[in-house]
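Selected chains from the complex are presented in situ; the others are not included.
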Amino acid sequence: ETLTVSSWGGSFRDLIDETIAAKFTEETGVEVEFITGGTIDRLNQAKLSRDTPESDVTFTTSHIGWLYTNDGLFEELDMSKIPNAANLVEQAIISPSHIGAWAYVYTIGYLPEAVPEGMTFESWNDLWSPELEGKIAAPDFDPSHIISVAAKLEGYEVEDWMQASDKLMALKPNFKAFYTNDANSQQLLSTGETPVQVMLSMNAYHMQSEGLDVQIAIPSEGAVLGVDTMGITAGTDKEELAYKFLNAALDPEVQAKIAEIKKGSPVVSNAVLPDEIASLPGIFTTPEQWESETLIIPHDLRAEKTAEWRQWFSENMISNN
Amino acid sequence: MSNENSPSVPPNTPQHPAVQIDGVGKSFAGTVALEPVWLKIRQGEFLTLLGPSGCGKTTLLNLIAGFLEADSGELFINKDLVTQVPPHQREIGIVFQNYALFPHMTVAQNVGYGLRTRRVSKEETAERVREALALVKLEDFADRKPNQLSGGQQQRVALARALVIRPKVLLLDEPFSALDRNLRTAMQVELKEIQTRLGLTTVFVTHDQSEALSMSDRIAVMSRGQIRQIGSPTDIYDRPQNQFVSTFVGDANLFTATLVERSETTARLTIGETALQLEPYQTDLPDPGPVTLFARPEQCRLTQAGQPGTIPATVALTVYQGSYAEVHLDCAAADNRVMQRVPANEAPSRGTTVGIALPTQGPAIYSLNGEAQ
Amino acid sequence: MTKRPFLGWFALPSVLIAFGIAASFIAIVQYSLRAYIPGSLDPGGFTLENFTTLWKAVYGQAFVNTVLLCFWTAIFTLLIGYPLAYAMVRAKSAKLRSAILLISLTPLFLGEIVRTYSWIIVLGNRGFVNAALMQTGLIDAPINFMFTMTGVVIALVHFTLPIVVVMLAAALSHIDRNLERAATSLGAGRVRVFATVTLPLSIPGIVAATSTAFAWTFSAFATPQMIGGGKVQTISTLVYQVGFASFNFPLAASLSLVGLLFTIAVLAIFNTGIRRLEKIGGHSQ
Amino acid sequence: MKKSPLDHLLDWSGRILLTLILGFVLLPFIVVLIASFNDSAILSFPPKSWSLRWYANAIEYRDFGKGLVNSLKIAAIGATFAMIAGAGFAYVLNRYEFSLKTLLNSILMSPLIIPNFTIGLGLLILSTAASLPRSIWLVIGVHVIIVLPFVVRSVYVSLQNFERRYEQAAESLGAAPLRVLLTITLPLLVPGLVSGALFAVILSFNEFTASLFVVNQRTQTFPVAMYNYVREYADPTLAAVSVIYVIVVAALLLVVHKFFRLEKVLNVE
């Protein structure tokens, strides 16, 4: 018997495999099998195979999780079957059907020796510096970070992001590339192709561990919070095991291990982290940190707007005309 | 190899034709490759199809073999109508110019192929293959692959392979044209000997007149999809029935002449200034008027210039050929240059004027331009 | 006489496959005429909207990019491939000939991924070329190859080179050596022999090679995707993106369809142009 | 022969040009070879320290193993189908006239100009419309379509050079059509069939673009697995894979060269 988990490929799958799945297998004796793919790809795949689900548990981002939920692709969760969920921080309880597994931030990562002397990115505004022309990269799959930052800098709510479109356009000359996936992001950084990136904190830490001198800045406006979530696929015939898996994921030790390996933030308040980890930027261990260092785009809004943002972004920012 | 008078027919042969071709013709996409042909090939006969390239020899052979389907007419092999019978049931043997030995089989396997298709027992196959190889003197080569044999040896294997199935008819399509001169002569002799010994009905295709003359019981001379004359080698050489045959087989000296008078056996004609009386071999002479007179070089003689009854000519050039020299003569009365052979040391020098003496018996008279080619 | 033994049995599998190809083609045409319903994989009713969408600048740009890529790739591949093919056919030593053949051929069988990945390592900012140039002090800031047309063209040239070399070599090797010898005996030096005999007689090979290079480049996906990094969008990368990022299959289908018609048109123009050229230039026997 | 200065210039510039071009062809593989031994995940030339860890990783990484198995399976089955269909069609094409021959031929050859992504997309749409699962058979179908023209071409060329006389000789010896086919035609076509099969296997094994459209996690081919790896990890594991790949392909070609002579297979002499 195996439990099938749908997740991103690469290091995230490895992460789940080494931490949550290991714990789960230890507790239940059931092996875990993965199907992997991009966030959107797996969403569509799930829609396609709605009647005969290919997986039992699905990992996805918080806002795409809303799409699963709205489409009825997730079971509503019975929290009583997930004892460890009692300690979930409030920002990680996304919907009745999906909950956080770990948190991260999208923030500014940079190579100190490749940016103008003394630049430290106290504010997101520093990205607009003319000295950074042709030096920046951002994800092409998710423009929400930079859009919400621009709105905030201009003093608008995210809903009114169009008001900040001029501000966004002003950043265009500074973009060198848009990375298509995490590996791409790491490559761009490690080759010095784009010494400044709007990037996933976890990636930056990973590069540090490979010996790259990358700095992670948390600007005063806050870093854009992201929560990776999990849900139980609707129609699964292994519901019991799926709950056990979710519970294993929220086990404090597992959460601590995730933080240690991936430098993501635990989503339960009772995880105990070593100091040197807990002090890293982008890892939140106290309610104050969760509050002050993050810039939160409402998940449902984000889910709703993603398509619109993407289209605007690819037609106006990415395309080179 | 051949004697005009005695085609070697084994005693107990049935007397119906081995192959009978009744009005068989073939066109390819509108162009006629073979006009309808009527032909009977006798039991044990060696019949040669002779003609220039593209005249339809291979087409006729393929029709006999069944590789092509006739547009019209019927074909009998030993009295059986085979027009609709597929090639593999016609029991014919074939030898091609480029041998067509199966390169992936040994000599013995090649020769045995036709026996295996007939489900002959292993022992008998081995025995008959051995015999066939002995016939072509290749007993020791049974286990070689074709590419380990010389051209002549390959040709012999092809022959053995065709013979071993005891075919009703043996067909050969220019089998020796890829061999060099010496080997070719040797193979001609060998084939003829085997064919005579076995009394095999054989249809042989060639465009080499010397080969045709030396091997055949009868020759069918073809041109443009038609049989122009059929007869024994001496018929063809000594008594060509038309100008095409006269020039295609052997060397021909052709003179422009005027037929003045004809009787049953003799003709009186003038060539330029010269008046002649001849006995041609033909039975039906053309009407009096302008004609072409044909004679073989060896029927004519070179004489001193101005001898009475000779045709004046000038030596245009002499060509040394070792055992003899060719004298090419410009002659007002001839369509082309006239050629005579003389012993190499007797060749007159260029520009000498000479006379050409024509034979009084044996030449032919063709109506003028009765022949295109 | 059985006139056509095996016809049915031998043709059957390929007829089935042909049906498959035709059906998938029809599927594309059909989808290209259907409306996209966001969030649904089933297409909506019939519409021409997909084709009007294609007028947008992004898609136009992708077409232009693709054409430019094909054009430059074909030109550089020919320029590099011709000498290589010539050397492969004409090198004096048989060992050298075999070596050239093997070296040119191996990449053909390596597939797009291995080769593209290799070029990323060569061309990146910290890649081999930039590292070498910086260490020798020739430049002090890395040259940008990644995410540029130049980088994509370099990798694509490498991608199409083997097939072009093989086709050119086939053409060159079938030119009768005696023709060149005849020209030499008539007093033509090597350059002249090449320009007046070898080159004109290899035109059919050049044509075949160029159309193949064009088709290959047009079809290439991994190279523009991985080296262009979203900055150099081509029809192939767009089709994938539209299809698999937003699952807008109708739009992807119409994009494919237009791309296909475009290829056919270009190859047709190319072939007629060439036939005219051949008439002027004559052909090798 | 004494050479004029121009000749020397031509010789030398030719040699230099040839070296440069061969260098261009080989450069990526040499660079990849170096990179694959770089101890760090971060690219640098020359590498600061060396290790074999990426090779170990390449061998251990599960998706590669699964992809390799899938690719081998797909290439083997697909090439077999393509050989059967392609050889049969080449025979029919060479031997017979029949109605719709031209149409059939242009449809089967069209994958030579239809971009692979279009073929992949077409079959994906088709299978979705027919509610067929994205199984390995779909991938095999796509591969058969893509490699078929190459098989038809190689077999057709050897059929064209095939000496019909062999078959006629066999027929005259009493062999019925099927026997001729089995004992004469097929054995003599072996070189053409081998080169067709070689192309089919190698092209199928390397096919990427169309596969990307039709595979799923379970049917992922080796090239798709490599592509996904590059998208998911930024380390030189793929350099190690590439090195192994190059060596295997080059060795394979050397073996083929030894037995069949590539010049002949490719008709370049």
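Read from first to last, the chains carry the letters A, B, C and D; within each, the first residue is number 1.
Basically, a contact is a pair of C-beta atoms (placed from the backbone, for glycine too) under 8 Å apart; a residue touches a chain by one contact, two chains touch by 3 or more.
Just so you know, these numbers come straight off a predicted model, no measurement behind them.
Taken over the complete complex, the protein chains occur as A x1, B x2, C x1, D x1.
In the analysis below, only the chains that are shown with their structure count from here on.
The chain pair with the larger count of C-beta pairs in contact, out of B-D and C-D, is C-D.
Using mean Cα coordinates as chain centres, the one most removed from chain D is B. Centre-to-centre separation of chain A and chain B, using mean CA positions: 93 Å.
Averaged C-alpha coordinates give centres for chain C and chain D that are 16 Å from one another. Residue positions of chain D with contacts to 2 or more other chains are 42-43, 128, 177, 230. For chain B, the set of residues that touch two or more other chains comprises 66, 86. Contact residues on chain C toward chain D in their complex (touch as defined above): 2, 4-7, 9-18, 20-25, 27-28, 31, 41, 80, 83-84, 87-89, 97-98, 100-107, 109-115, 117-119, 121-122, 124, 126-128, 131-132, 135, 158, 161, 166, 169-170, 173, 189-191, 215, 218-222, 226, 235-236, 239-240, 243-244, 249, 252-253, 256-257, 259-260, 263-264, 267. Residues 6-7, 10, 14, 17-18, 21-22, 24-29, 31-32, 34-35, 42-46, 81, 84-86, 88-89, 91-92, 95-96, 98, 104, 107-108, 110-119, 121-126, 128-129, 141, 144-145, 148, 177-178, 181, 202, 205-209, 212-213, 223, 226-227, 230, 236, 238-239, 241-242, 245-246, 249-250, 252-254, 257, 262-263, 266-269 of chain D are the ones that touch chain C when the two sit in their complex. Within the complex formed with chain B, the residues of chain D that make contact are 163, 165-166, 168-177, 179-180, 183-184, 187-188.
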